[in-house]
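Shown here: the complex without one of its protein chains, the others still in place.
Labels run A and B following the written order; every chain starts at residue 1.
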Amino acid sequence: MKLDSKIPSGPLAEKWTNYKASQKLVNPANKRKLDIIVVGTGLAGASAAASLGAMGFNVDIFCIQDSPRRAHSIAAQGGINAAKNYQNDGDSVERLFRDTIKGGDYRAREANVYRLAEVSGAIIDQCVAQGVPFARDYGGLLDNRSFGGAQVSRTFYAKGQTGQQLLLGAYGALSREIARGTVKLHTRSEMMDLVVVDGRARGIIVRNLVTGDLERYAAHAVVIATGGYGNVYYLSTNAMNSNGSAAWVCHRKGAAFANPCYVQIHPTCIPVHGDYQSKLTLMSESLRNDGRIWVPKKKEDAEAIRAGKLKPNDIAEENRDYYLERRYPAFGNLVPRDVASRAAKERCDAGYGVGTGYAVYLDFADAIQRLGKDVVEQKYGNLFQMYQKITDENPYETPMMIYPAIHYTMGGLWVDYELQTTIPGLFAAGEANFSDHGANRLGASALMQGLADGYFVLPYTMQNYLADQIYVGKISADAPEFDEAEKAVRERLNRLLKIGQVETLRAASPHSVDDFHKRLGKIMWEYCGMARNTESLTKAKQLVTELEDEFWKNVFIPGTANEMNPELEKACRLEDYFELARLIIDDAMHREESCGGHFRTEHQTEDGETLRDDEHFMYVAAWEYHGHGQPETMEKEPLVYEHIQIAKRNYK
Amino acid sequence: MNLPKIHSITKKILVGALGAFLGFFLLFHASANLLILRHDGGEWYNAFCHFMGTYYIVKVLEIGLFASLLLHAVMAIWLAIENKRARPVGYKKPTRSKTHRGSKVQMWTGILIFACLIMHFTDFYFVKIGWVQGKYMAKSEDVVTLKTIQPEAFNYAEQHCEYSAKGNWLGNFNADDKAVLEAASLEVEPDFYHKAREKFKILHIVIAYLFFFVVVWFHLRHGFPAIFQTFGLYNYKYGKAIEVLGQVFNWVVCLMFTVTVLGVYFGL
Partner (left out) sequence: MKFTLHIWRQENARAKGHFETYPIDGISPDCSFLEMLDILNEHLINDRIAHPVCFDNDCREGICGMCGLYINGRPHGNDDGITTCQLHMRKFRDGDEIWIEPWRAKPFPVIRDLIVDRSAFDKIIQAGGYISTTTGGVPDANMIPIPKHAADMAMDAASCIGCGACVAACKNASAMLFVGAKISHLALLPQGRVEAADRVRKMVCKMDELGFGNCTNTYACEAECPKLIKRQNISRLNRQWIGALFGRDRRE
């Protein structure tokens, strides 16, 4: 495997312009002769399919839910960044680029990030034209708010439902193309395998989730836009059906997987409260604009609160430890997510946690006093209501309790500048690729990246690939490679279904898929979560392997493959998670430094900050698959910083 | 048969528009009824009835009114059938959603109104078109003319009616009298004043009519604001005002009817 990042030559600010000027294009009459498969209908997938369809390509788009609008992009609350500088506070493409690189702890590719910042403004224009109801000032112009890791207000938002509104915009554009016939929609369809013909991605095998039928689709190129793999941890802010399997089957077929250990832990989630819990709910980062995070200064106060003897409001101001403001005076409560998460963990581990011991307060008393309840309600009303529905506590009166939770995965399929993976013709967009966020993603940048990839990058770079594909003619789904792939999927499903069906097992107590998934999640969170070290990672690997062995003996999947069978779907995804979990652990193990979301306790400064090792680890780790149970091999893509001055990441 | 395609909202708008027309008629009808409460031997009221029964524009409107009533019902039933078809399998548990009161019984109150209308028409309207017999009256000048031409008939009229002292009408004939007078080629019209005064003295009829008004009240309570909603006039600004206006209209109409009936019953 050879990694060629295909970064165009020239000065950073001109790379994308140069690329566009010299890339190959497809003649309008030829576009309809070229087929493209897009898997996933989130921001990246929907925007890519809509744009490609509008250009005239023949697009097939797939999603596992009942409608494209269900994709988990919809749950993004806070906002979307763009270097518009509408607030005249010193923002610029350069500034957004620098913030993103710094936020990613100098582990992202310069050229990609610069392009992201460059097209960010156009995204807002596009969305407004689609009718996205962004928040506005009384003058009728767009309003902004600030987000972690930035000292300017560049975040555009639509109440606490920005992701929803952006997705509905993209879904609208997609719906229009479906109506025009350029895009065909396949809902409740799960990609089971990638079909590679002569080294190029030529199609996919799909399982119809309603009937259980396996279907084949052939195309000249395939786009994976299926999001991240955060659900390896079971409890996360991801949706129940979010999964890493589509990306993982591509990895199995030869696509390199980059930086899997970079997992973002979001500091403001509603804490875990029971074993039956199925997911964690995010409280938007925007709350940190006005909310202040604290724990009691005295351990005995914390203990009394945990025992229910004291209420948070009983703790006097001088006995509160606003630890973020104390440790990071310059950014205060608005430090990047990884920093805020680790700080919360540090306090809780030291015994100052509240609630179950794994929670800190996010207090709005100051904001309510300063701005009035009405203003706070207008800004965060829906979030407060959501909190109250879940916890049965009124955040206007008592501080919210929050704790970090798995939220986003910076790692993903390795892609070059064109967003093409190591398999020609296979592209990856949005969270599914690894490209722009380095070791940590800044708030409100995921939406930006997803839409940048879909609206403004893929429509160009895919043409460059497709230009000569016109000579290939229609791709046939009857090729032997399709037969083989379909057969393999069928065998895989049967193998899974057989486990619990063995007669001798009936007497034993088999377990459900979820049961194994929960246990896997616990292992990963415990030993490969917010803080990692050689010891914990070794343990994690051992436990995951043991658990997987048990899974193959003891899991019980009711039903058959020829019907709607959610248990079977979950089992397939979990099977992939076991491999993925091991890769995360391997990657975390090999990266002997701390950076962004990856924190190795062996590598920290005296005051507990991340300690990077630029000399040895300034590269992208791209892993190659060699078969089940075989160790993966790693290829390095060195990160070359020509434009930016590398510095210690400092938010103090 | 290929029915013309009417879109769901257009159907609703038609039902609403016809309903609005019927509503205005009710207001008109109710206010005119108050004349019954005048102790003038029916002078004003019967004059009004005469106008209603003879003026040609009113006759055209009358046809329109019946057509509206019919169409209003037909469209509503059409909608109801379509609505039933939209949920072929129902719920086991009946709904517990908080909904606009009255809306769910609109169909049933509508049917009840039809039933009550049959009673009402039997009492009054069918008399006018001659399907049933009631009280009648004759124009007094005609009766005077009669006196010179056919004195016997005049005497008969005088003996069998309650003479309206100063009015233009000689009223309160029964059906037999009507036959005699008509035989004498007199223009005889129904005497709704006396008919009403007679009817609304009877307790069970009063109760039946009060029930009628309650049903109308229920029908209007949903109908009035719904018309605004259907016409797209219900918005954030005037929503509340329309609700209030609707209730005021509803109460005014129904109270006017009630006052008339009870007024007669208690001899006001």
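To be clear about the criterion, contacts are C-beta pairs under 8 Å (C-beta built on N, C-alpha and C of every residue); 3 or more make two chains touch, one makes a residue touch a chain.
What you see is a predicted model; the values in this text were computed from it and never measured.
Trainee: Among A:I36, A:V59 or A:I124, exactly one should touch the missing chain; which is it?
Mentor: With A:I36, A:V59 or A:I124 as choices, the missing chain is touched by A:I124.
Trainee: Where the complex has a chain not shown, which of A:L116, A:A158 or A:L496 is the residue touching it?
Mentor: A:A158
Trainee: What is the set of chain B residues that contact the non-displayed chain in the whole complex?
Mentor: Interface with the chain not displayed, on the chain B side: 7-13, 79, 82-83, 85-100, 103-104, 106, 222, 225-226, 228-236, 239.
Trainee: Touching residues of chain A against the unshown chain: what are they?
Mentor: 47, 50-51, 54, 65-72, 74-75, 84, 86, 122, 124-131, 133-142, 158-159, 161, 163-165, 168, 171-173, 175-176, 178-179, 185, 187, 210, 239-241, 273-274, 276-279, 281-282, 385-386, 389-390, 392, 455-456, 459, 506, 509-512, 514-515, 556, 558-559, 563-564, 566-567
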